[in-house]
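Only one protein chain is missing from this complex, and each of the others stays in its spot.
In order of appearance the chains are A, B, C, D and E, and numbering begins at 1 in each one.
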């Protein structure tokens, strides 16, 4: 039986953290997928760039603070981590404000990476 | 015991019909409130103006078509029915496109009416 | 002062339920009275006792039930609840399922009515 | 061709669940195979059998169950379900509660994976 | 790839992001409240005409009819669910949610 080539799967994160659960439950999916030996990427654009912001303190909201978990993306096999440039700039953020090392890309580069995927999952 | 003056309650409708349930479940509230002898108003702005559009046919979607129910707002004691002018114009609609007689008002007039309410309910 | 609360969204998926809870706690701490919390739209799903939540997270339906035990009326719209599979078998303690007329009563009786939603 | 389906929103409140259902019906009619429907986020609330729906409206969870009876795998994420009070006591027939790994399997096995949400 | 948008462009930025990221000739499918984008005579008509010049644009008939939208911007293709399925057969989809 032929071994199937690994699939390219990209998580396209667009939602802000805390206001809704998508960022958190999306991250839970990424961590599970890491165990399946596929080629996983994660893109952050629009308000999802705030998910990566340093200095989040949810103690007063009484909800889990999960931004630190984004630090382990690389360890979980998420090799490509893209942040869209325009999303970052509009929100007055720079790569230094972010909790993980990411590749800042323009929209065309992101589109190209999206086009190479087998599956795109929006969160 | 002193009789309380009727309360002024306005339904501020902003969501499109069919894409989410707010327009429908909001209408269910209006119809119930009609029985309570309060001063009920309904405002339609942003995508909620589409709730009043003539010619909706949901047969292919397989969901209930409830726009006709808006026709009975007056009978249910909803005396003031406002549609915001800019919302209508942006969407290429005129009062003739609408299923009910409404008062087309500008934002300032709507704000004034909102300011006179005891309760504002968003749907 | 008396406050009525309308919750339009379910727990966990949106922050609305948390915001409503924190607002109520602060209002009670300031000496105000909550005339009632009315759960409508997806908000009815706040009131299922079947939630099974990890120990390190807040248990939203338990939190509501505790507020109900302290005397805050928790009212779940019957029509919205039927649509979403919430009935008396799964309802948390100290909440009741009732008609939309109860929301009208809240609007009439409360000095302020505030809505939390998506 | 084989299609995997991800449903992220609950029934009635958003159109996502209806769109997914109509897409699946059309795909089956065109001769395609559905590898599975994975319910995640608020999507898990599609699968409660406690819905009590007026006769003049579609019964969304019954509709899913019928699709399951025809052999379309219906998979409900256990973590998301626990958070929202969906467990095996209230689960519709022909659906199963399982882990997120099943979504990964769908992504790997299906020619196309399409998401319906808010 | 196929871009799917299900939100009203009058209240939500999903279509803006889609158009910012999509490359020329990528097909765009509007469903649910997304179909408001292709209504004739709105403030977005000029923008949608440009979009039709750059992308094949489809709108789902069931959603248009449900919302009482008859006239659509010239060049937009109205399709049914079977057409939706065929688009997904031909292209890997992304839903801009």
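Criterion: a contact is a pair of C-beta atoms (placed from the backbone, for glycine too) under 8 Å apart; a residue touches a chain by one contact, two chains touch by 3 or more.
Keep in mind it's a predicted model, so treat the numbers as computed, not measured.
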item: Neighbouring shown chains of the undisplayed chain, as defined at the top; value: A, B, C, E
item: Sole residue of C:8, C:46 or C:102 that reaches the chain not shown, by the stated touch rule; value: C:8
item: Contact residue for the chain not shown (choose from E:12, E:61 or E:77); value: E:12
item: Positions on subunit A contacted by the hidden chain, ascending; value: 14, 16-20, 46-47, 50, 53-61, 63, 65, 67, 89-92
item: Hidden partner interface residues of subunit B, rising order; value: 12, 14, 45-46, 84, 86, 107-108, 110-112, 114-115, 117-120, 122
item: Hidden partner chain, residues of subunit C it touches; value: 1, 3, 8, 15-16, 19, 22-23, 25-27, 29-30, 32, 112, 114-118
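We adopt the following convention: only the chains that are shown with their structure count from here on.
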item: Path length in steps (a step moves to a chain that is touched) from subunit A to subunit C; value: 1
item: Farthest chain relative to subunit D (centres taken as mean CA coordinates); value: B
item: Rounded Å distance, subunit C centre to subunit E centre (Cα mean); value: 38
item: Rounded Å distance between subunit A and subunit B, as computed from the means of their C-alpha atoms; value: 40
item: Residues of subunit E touching at least two other chains; value: 6, 32-33, 62, 80, 92-93, 95, 97
item: Junction residues of subunit C, two or more chains touched; value: 12-13, 41
item: Interchain pairs in contact, sorted by label; value: A-C, A-D, A-E, B-C, B-D, B-E, C-D, D-E
